[in-house]
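The complex appears here minus one protein chain, its other protein chains still in place.
Think of it as A, B and C in the order they're written, each chain with its own count starting at 1.
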Amino acid sequence: MTAPPLVIGETVPVDVGAEREQMERVWGSKRGLWGWITTTNHKEIGKRYITTAFIFFLLGGIEAAMMRAQLSRPENSLIGPDKYNQIFTMHGTTMMFLFAVPIMEALGLYFVPLMVGTRNVAFPRLNAFGYWLFLIGGSFLYVQFFLNTGPDVGWFAYVPLSGPAFGPGKRADTWAQTITFTEIVAIVGAIELIVTVFKQRAVGMSLNRIPIFVWAMLVTAFMIMFAMPAVATASMYLALDRLVGTHFFNPAEGGDVLLWQHMFWFFGHPEVYIIFLPATGLVSTMLPAFTRRPVFGYPAMVLALISVAFMAFGLWVHHMFATGIPQLAASFFTATSTMIAIPTGVQIFCWLATIWSGRPRFATPMLFIMGFIFLFVIGGVTGVMIASVPFDLQVHDTFFIVAHFHYVLVGGAVFPLFGAFYYWFPKVTGRMLSERIGKWNFWLFFIGMNMTFFPMHWLGFYGMPRRVYTYLASTGWGPLNLLSSIGALVIASSVITFLVNVVVSLRGGAVAGDNPWDADTLEWATTSPPPPYNFLHLPVVQGRSALWDEGDERQVTVGTSTERREVLLTTPLDAQPDSRESHPHDSVWPLAMALAIGVLFITAIFTPLALPIGGALALIAFAGWAWPTSQDVESEKSDEKISLEGA
Amino acid sequence: MCSRFAEPAARAGIVVLVVLALAACSRERRTFHDSPPAASVAAESAKAVRSDSGVSRDGPYGNNAWALSQGKQLFSAFNCVGCHSHGGGGMGPPLMDSAWIYGFEPANIYATIANGRPNGMPAFKSRITPQQTWELVAYVRSMSGQGSKAARTNRSDEMEVRPAEAQTKTEKPVLVTPPPTVTPPAQEGHP
Amino acid sequence: MRPLTRAVTIAAAALACAGCSLHNAQNALDASGPQSARIAGLWWLMLPIAAVVWVIVIAVMLWGAGRKRSVREVMETRGGTEVVANDEARSRRMTRIVAAGAIVTAVILFLMLIADFRVGQALTMAPSTKVVPIKVVGHQFWWEVQYPDSVPNKTVITANEIHIPIGTPVVMELSSPDVIHSFWVPSLTGKKDLLPGYTRSLWFRADTAGVYRGQCAEFCGLEHAKMGVLVIAQKQQDFDAWRAAQLDSATTPSDSLAQHGKAVFLGTTCVMCHAISGTSAGATTGPNLTHLASRSTIAAGTLQNTDANLYAWISDPQRIKPGVLMPATKLDPRDMQALVAYLRHLK
Partner (left out) sequence: MSALCACALSLNGCGLDVHRTPAGAEGQQPHIVLQTALPPGGTGAQIAAAATAPEDGQWIRPAKDFASSRFSGLNEITTSNVAQLKPAWTFPTGVLRGQEAAPIVVGHMMYVVTAYPNLLYAFDLSKPGASLKWMYNPKPATSSQGEACCDVVNRGASYADGKIIYATLDNNVVAVDAESGKEVWRTKVGDINKGETMTMAPLIVKDRVLVGNSGGEMGVRGWIKGLDLKTGAVKWTAMHTGPDSVVLIGPSFKPFYKKDQGTDLGVKTWPGTTWQIGGGGMWGWISYDPALDLIFYGSSNPGPWNPEQRPGDNKWTSTFFARRPETGEAIWAYQMNPHDLHDYDGVNESILLDIPWHGSKRGILVHPDRNGYMYALDRATGEVLYANPYVHITSSDSVSLKTGELALNPTKEPKMGKIVRDVCPAAPGGKDWQPSAFSPRTGLMYVPHQNLCMDEQPTAVSYISGTPYVGMDVRMKPGMGGNRGFVTAWNPVTGKPVWRISEPFPVWSGALATAGDVVFYGTMEGWFKAVDARTGAPLWKYKTTSGIIGQPVAFRGPDGKEYVAVMSGVGGWSGAIVAGGLDPRDSSAALGFVGAMRDLPRVTPKGGTLYVFSLR
């Protein structure tokens, strides 16, 4: 079997139905349950990822609502401290580890291959494995929660409260192991993104033409590679302390309780940017469609992303000012924490310039973008305030901080995300979400958000610490808390509105064409929803705004195999054709591997036997995964290095 | 086919979940407001007090991680450590070994704490509440590896002087007669 | 500037919480000492800057979104889509504005940084004058307070209520034997963590007499929410008198009920955790009760120290603070009353 010659820069050839059928056969998954569990299609997995993470978002939201219900009035006896501590820990853990990071990565895993114009992610089986492991890890946390074994030590799990002496039972073990799960998942996703972006971009998509969302995901993926190992190591230390009896965090035997905080926040602060940077990518990618112009200051935006990523690793100690860090060291972290406002500011200014110089269309995604700027700037300026050591000493661990980071994370990440849901829903499902309900959704969310979190700034000044399950009436915090709780109800109604919109639109939403927003990125170049192979013919990119810069005719690459799964690899910098490579088939082994690893991690908190048993299972799964099938052998024979002359 | 398969599977799943729930719930329950078996149940100091005394095999808290950790705190706070060290004994007998002088059933240990024993163990009936006493009973038993391993306490944030309770071998408890400290030799001229 | 910033703040506050003004004893903006005053000053500096920045950004956004487009801003069709035509001159102009914005941002941030450092330096500089040293130990879920003295038997031990003289710096030595706590009395100073394995120090001064409330600010377990502390700032002579009174051992009550109460105390669960100087009760697990009646609150700032509250607290602390380490004590009502009478006698 010889491969047909590769032709780059053809104008769109005649669409042959038979070719579509053939590609469908090659790239499609089997029907039924088997096909569902074996699929390695990034869109299938991305969809599942998004849905699963969104379900965790709903669960975390229910927890938030419960907390607000408990705090709505002083000395409320609705939820006792035992349950409350579990609930706020679950809320934090869910939102950070099971919702925010995964959903951003999930969006990346779904859209990055489409945006860079390739057929699948680089390591599709690993991708499937990542999803299954995420599902197992997240379900594990929730099963444990329902079994009264939910963690109750805060999402930050400070030792010694989470250590063996003060955290009896398996609650903190559950937390530590959930972290291990999610860190592995995050790293798996990061590997996918990095390799896909570097090696599988469409011909012509040189580094300076990558859509900003893809840049953001790339930068985020690198951040994950550096941040997650810190917390994975920390959670492993914690598990060892708790289960084996090591002394990493036992000050008596030479351990250190601050070691945990350093390791945790070395991850924890970049984590905020791991969530926030993809959100800025979403904004920068959506904004052109609604302002009718490319985003202003592309190089500045990219540089801002990269510099934020670097700086994010130099300010973790501002979470620890109250621990008595020496003044000089604290000053360094104050300075870096302040400095990071500059690239963030540049991004905001660029968006403002884009809006100012564009022709805004106020569709729901645009409302969410403007809401994002409105809210995020509040979170941003309070962020600059708390970078100040003395000011932080007053508001640290109070509701002021709760207000601050909800403005940053809800305003800065959830709002763009909801905008993205409205923006890409047609691409994923083929139907538009209702704009009418969408407006309701936005305004309820916007009003609820401010009602819930703005009063918290004042609660912080009035001395209300975080993580309290109740407060005395004499503190006078009651009215503001009540207001905040009502705001939470409004947010809840907004989320319900969104769910209604999804259900209604899935059934009877307007049918979307390929490119309902007239947007400029490559995912809009294919059908909605995209076929399993993404593009019948791989696109060729001629400018930064792929669809707006394609000149008179859309150019494509013709000649990749239709007989087997094959992806085109391009060079990292200029995206010139490098080689064509066979692509793995669907497989059940990623699921088997995830199950084996799941068994290993989950049983490890109960018995040391988990290591040999889980290890053996994982080995079996690994052997199955790596076992070459005849199909694979055959395929690999035709892998070919492309000589550029032939192109 | 699917439904035929799913039904038993779902049933099995439910059973597994219920079992898990029972195990996890009893292990993790924070017992702030408990009314453990009446103290009178255990007030008998007879060695014959057994499981049929109304106290379950591991005592009311033998498998409850929270109560065990509370018991461990109380064991230090109430100076049990002074005599029994961290289980190795000193002024008092060791508690991490298999030998029990006054009975190893939870009710026996309860009686030992509450009523004291003649060779130096003080009576704490009026000074330690029944719930705290049961927590101490659970912890004392866990020192020699009795009760659920998953619920037992692990190392404390202190000097490591012994392997943690969760890593202690489960001893098979045996009743011993305390070696008589006095056996004056029978000799002539002995008054 | 000052009235303006206040006006802005009040407007913002009114926006946030329709007229609920708080005058409580636990307020970081209601400063009663130089530390909290400086930090509050920082806030009053940063708030207007932040407000102005925010207002400008939002104004530009809304104006930019809603402004009428001039005829010169033409559209063109690219890739089959109507988009705004590229205008090199305008782009250059915008680039300059964005760059200027970045520079202004940097300058503002730099100025704020200088203010931060100045306040930070003022807060950390150790007081050179005569100070009152106090040792504070955080426990789950109460505060142990010691006033060390060069003559050891002049050491005062109390709990949950810290008396300090006004005008004199107080240097606190903070430590914790269990988990991390954080000492925070907002009206007086920022917080400082109590870390197992470390001793941290915190100094502050109160300038006006009064009772300032604070509470643990680092999540420390079940009753983190009810781990309050009162700082009672008083005139030097009042403080000296209080301190002298705290040195006395507890007296044996004269009335028979309280005498019986003492017997109840010494014969029941109380002695396992509490100390009363001058009696055989010498446990350190719970707060020292030698002068319990002189304190205004019980249960770590949770309840007013009244007969009824004390009765309720002793009979079932788990109802008031679930998870607190104090067990419910089952006593018959007469013993209970006697016990309360005795404890209330411990002035």
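Definition applied: a residue touches a chain if its C-beta (ideal position, glycine included) is under 8 Å from a C-beta of that chain, and two chains touch if they have at least 3 such contacts.
Remember, it's a predicted structure, so these values are computed and weren't measured experimentally.
Chemist: Specify the shown partners of the omitted chain in the complete complex.
Modeler: Taken over the complete structure, the missing chain's partners among displayed chains are A, B, C.
Chemist: Quick one: which of C:P148, C:G167 or C:G210 touches the chain that's been left out?
Modeler: C:P148
Chemist: Which one touches the absent chain: C:P48, C:P133, C:P177 or C:G210?
Modeler: Reading the full complex, the residue touching the unseen chain is C:P177.
Chemist: Hey, which chain A residues sit against the chain that's not shown?
Modeler: 251-254
Chemist: For chain C, which residues touch the unseen chain?
Modeler: Where chain C meets the chain not shown: residues 148, 151-153, 155, 157, 175, 177, 196-197, 247, 249, 271-273, 275, 277-278, 280-285.
Chemist: Please output the residues of chain B touching the missing chain, sorted low to high.
Modeler: 76-79, 81-83, 85-94, 96-97, 99, 116, 118-122, 127, 158-159, 161-163, 168, 179, 181-185, 187-191
Here, only the chains that are shown with their structure count from here on.
Chemist: Could you put a whole-Å number on the gap between the CA centroids of chain A and chain B?
Modeler: Chain A and chain B have C-alpha centres separated by 47 Å.
Chemist: Nearest whole angstrom, what separates the Cα centre of chain A from the Cα centre of chain C?
Modeler: Inter-chain centre distance comes to 36 Å.
Chemist: With chain centres defined as C-alpha means, what is the inter-centre distance between chain B and chain C in Å?
Modeler: Roughly 41 Å, centre to centre.
Chemist: Got the chain C residues that touch at least 2 other chains?
Modeler: Where chain C meets two or more other chains at a single residue, that happens at 196, 222, 322-323.
Chemist: Identify all positions of chain A at which a residue touches two or more other chains, and write them in rising order.
Modeler: 82, 160, 166, 251-252
Chemist: Spell out the part of chain B that touches chain A in their complex, as residue ranges.
Modeler: 2, 17, 20-21, 24-25, 27-30, 32, 65-66, 68-69, 149-151, 153-160, 163-164, 166-167
Chemist: For the complex, give me every residue of chain A touching chain B.
Modeler: For chain A paired with chain B, touching residues are 33, 82, 143-144, 146-149, 160, 163-166, 168-171, 241-243, 245, 247, 250-253, 606-607.
Chemist: Can you list the chain C residues touching chain A in their complex?
Modeler: So the residues of chain C touching chain A come out as 13, 15-17, 20, 22-24, 26-29, 36, 38-39, 42-43, 46, 50, 53-54, 57-58, 60-61, 63-65, 67, 69, 73, 75, 78-79, 81-84, 87, 90-91, 94-95, 97-98, 101-102, 105-106, 109, 112-113, 115-117, 119-121, 123-124, 140, 178-180, 182, 184, 186, 189-193, 195-198, 200-201, 213-226, 228, 302, 322-323.
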